[in-house]
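What follows is a set of notes on a single structure, which appears directly below.
The full complex has more chains than appear here; those shown keep their coordinates.
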Amino acid sequence: MKYVDEFRDGKVAKGLAAAIAAEVRDDRRYNFMEFCGGHTHAISRYGVPDLLPPNVRMIHGPGCPVCVLPIGRIDLAIKLALEHDVILCTYADTLRIPASGGLSLMKAKAQGGDIRMVYAVTDALKIARDHPDKEVVFFAIGFETTTPPTAVAIKQAQAEGLKNFSVLCCHVLTPSAIMNILESQQARELGTVPIDGFIGPAHVSTVIGSRPYAFFAEEYRKPVVIAGFEPLDVMQAILMLVRQVNEGRAEVENEFTRAVTPEGNTKAQNLVSEVFELRRSFEWRGLGEVPYSALKIREGFADFDAERRFHLEYQPVPDNKACECGAILRGVKKPTDCKIFGTVCTPENPMGSCMVSSEGACSAHYTYGRYKDMETTA
Amino acid sequence: MCLAIPARVVEIAEKDQAIVDLGGVRKDVSLALVEDVQVGDYVIVHVGYALTRLDPEEAEKTLALMAEAGLTPEAISITTPPFPHGRESMH
Amino acid sequence: MIGQVKKGYVRPLDIKHGRVDMSHGGGGRAMVQLITDLFANHLGNEYLAQGNDGTCLPPCTGRMVVSTDSHVVSPLFFPGGDIGCLSVHGTVNDVAVMGATPLYLTAGFILEEGFPLESLARIVESMARAAKAAGVKLVAGDTKVVEQGKGDGVFITTTGVGFLPEGVHLSGDLARPGDAVLLSGTLGDHGVAILSKRENLSFDAPILSDTAALNGLTAAMLASGAAIRVMRDPTRGGLAATLNEIAHQSGVGIHLDEAAIPIKPEVDAACELLGLDPLNIANEGKLVAICAAEDADRLLAAMRAHPQGQAAALIGKVVEDPNCFVQMKTRFGGRRMVDWLSGEQLPRIC
């Protein structure tokens, strides 16, 4: 696979690892947060930490669209499937997210809900065309990467005059979440996060560009490197962050020059702002209510807004009390600090948000890194 | 979920539809979010949509940079052991 | 009135245009006809011809091995195979990887009302070919019909019976630290071939299922004289599930070397596209074997000498580990666990 395999080359990794090891200063720790679950997954799956010096630590951030979906949002989707009898189309990732009453979309499906996995929102449009007698709702989750396709689909449904298609919009915004981690009330209660720099998600920046991160770099004096999702990209970004820290810089650097520009994809941006507008506030799992951190469908496309169409009222539901996701998403705690990690909370029966997707901190650790805990116990 | 993969455009049909190839596997994608994509271009594909084009020159540059990093004298002197805590090493 | 009454009261089955209907499962003449014209016609042999409630087999000697698998694959026809041959391979292989020689199969068919007889005939022919190739005989069968919407075309449950040669004893609890882990060929071909035909995923991949009977390969491996501890076919759940099972049964850990695991580039690409791990994908014509370290080369040579083991590779080693973890050195140079599949399941691949 061109432009994939080259960025997974073990030999080059060795060189980069050596370079990082050579450049880190022994007298300090480097705590970097990879914001995005895609990075978390890549780090775990390729074993990147094994190639890092012990004083470079990666903190898994909240950038997994599955992990951050609060219970109340899943409840709405389940309600649509079980009570409003719609065909609910969703990316596969959402199926096991725990909801109220011990349910999940997978369990709701087992109870008879017509819940279908789709690979793309266009498949949901097709299902709507094929079942004119049924309401079809697309459960739209995701960050800035996944939002433009939803915008295209809504515009297409409008153009076609598709009467039975709507969207349960749960699209969220990366920069707002990062800001929340740095300065929210809750963050202060949990203790300040000792983050020395951020790895920014390249895919988000293919759309929004690298520019929106300039704020953090300047305001919070945090270095940011926008990096691709292959393990070499991550290593390279770490090297770039180490250098910024060592040199006392706090800039936005772009490792993913092969597809990220400062301004991003303006066509996609325009489509998104045509269809969506900012929500005043949105609840995130683990982070709580975060102002202006999500999108909703504009008035002009109200017909395609499942929340209006089915008169859905969002009901916040508290997370499992034992769940430490909030602290974990801020890097204050590690998955193993959670009392129910690996016993009550497992990927088969996730209790908290981080255990759901393989991009979640707890799940990634459970699936790929559990052996390390055993070694420290032994 | 955050899966996004570079793939080569091998066919462009009407209505912003294209077929991309990744290592011999072909898949429909929408080009609705990108402009002026040509057959032969690499695009980054996410949930069935091309998000952007991939710039081959920049990719080469990045790869060169990565390779170079490992060639510094300090880097060469250090190696990482496989299975540092394993009880049997691999052969 | 002589000559007015005709013989041959049963009209031949219209295999070309007919469909399974409820009467084909009702225990009446229509059922007998379906069995005679279709099943017995293709799968018949001296045992099936006994036509009794149970089939009487020749006196047996030695330890018997039995195994059963229900096959519910969707779609029924996929690149490289169909549910018919799959239902033979799936069970023959479970008997073969025990080190036994598979001899007999039984098959229970659950047909959905409305299923085209022509498709059923293709499936049965495919079973017949697969059984012949594997040297097993179908000795007992059963057919049921369920209403439309209560089944999915055809489900086939097969049970296999085989016999263990003197001295052969393989089991998942026999892996010991230091043993070598061998894989007979590329991973993921079957699962990806199936996925490529899923309606909601449809991508084009030049990938055929590897579905095949492994008893030829297992016989060759046993003949090599290597001290094999366990063989297993990494089907549902893929290599990851199989190795985790063995690790738990034996109370050991396993260390894999990702770089040594053979995977076709197309399979790799398809997995990339779908966000799947090839180690979790089902295979239907591959096996993993664990043997004494000192016999690894001999066994590998025997495998590679067999057409089904040409791409065989030494992929890892058994280690001491009270946690029974399967770990892998990544091609990238790091380590990770190889866990059971969790998360989005890949339904109905076998």
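As written, the chain order gives the labels A, B and C, with residue 1 at the start of each chain.
FYI, a residue touches a chain if its C-beta (ideal position, glycine included) is under 8 Å from a C-beta of that chain, and two chains touch if they have at least 3 such contacts.
In this text, all values refer to a predicted model and were calculated from it rather than measured experimentally.
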Subject >> Protein chain multiplicities, whole structure file >> reply: A x2, B x2, C x2
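Just so we're on the same page, only the chains that are shown with their structure count from here on.
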Original post:
If you tally contacting C-beta pairs, which pair wins, B-C or A-B?
Top reply: A-B
Subject >> Distance from the mean Cα position of subunit C to that of subunit B, given in whole angstrom >> reply: 35
**OP:** Round to the nearest whole Å and give the separation of the Cα centres of subunit A and subunit B.
**Re:** 20
Subject >> Of all residues in subunit B, the ones touching two or more other chains >> reply: 1, 3, 5, 22-23, 80
Subject >> Residues of subunit C engaged with two or more neighbouring chains >> reply: 265, 268-269, 272, 321, 327, 329, 333, 335
Subject >> In the complex with subunit A, residue positions of subunit C that touch it >> reply: 200-201, 259, 265, 268-269, 272, 274, 277, 321-323, 325, 327, 329-337, 339, 342-344
Original post:
If you look only at subunit A, which of its residues touch subunit C in the complex?
Top reply: 1, 4, 8-10, 13-14, 17, 44-51, 92-93, 95-96, 116-119, 123, 231, 346-348, 357-358, 363, 366-371, 374, 378
Original post:
So in the complex, which bits of subunit A are touching subunit B?
Top reply: 1-4, 6-7, 11-12, 14-19, 21-23, 36-38, 41, 50-51, 63-66, 91, 93, 119-123, 141-143, 145-146, 148-149, 152, 201, 203, 206-207, 229, 232-233, 235-236, 239, 255-260, 265, 267-268, 271, 357, 359, 372, 375
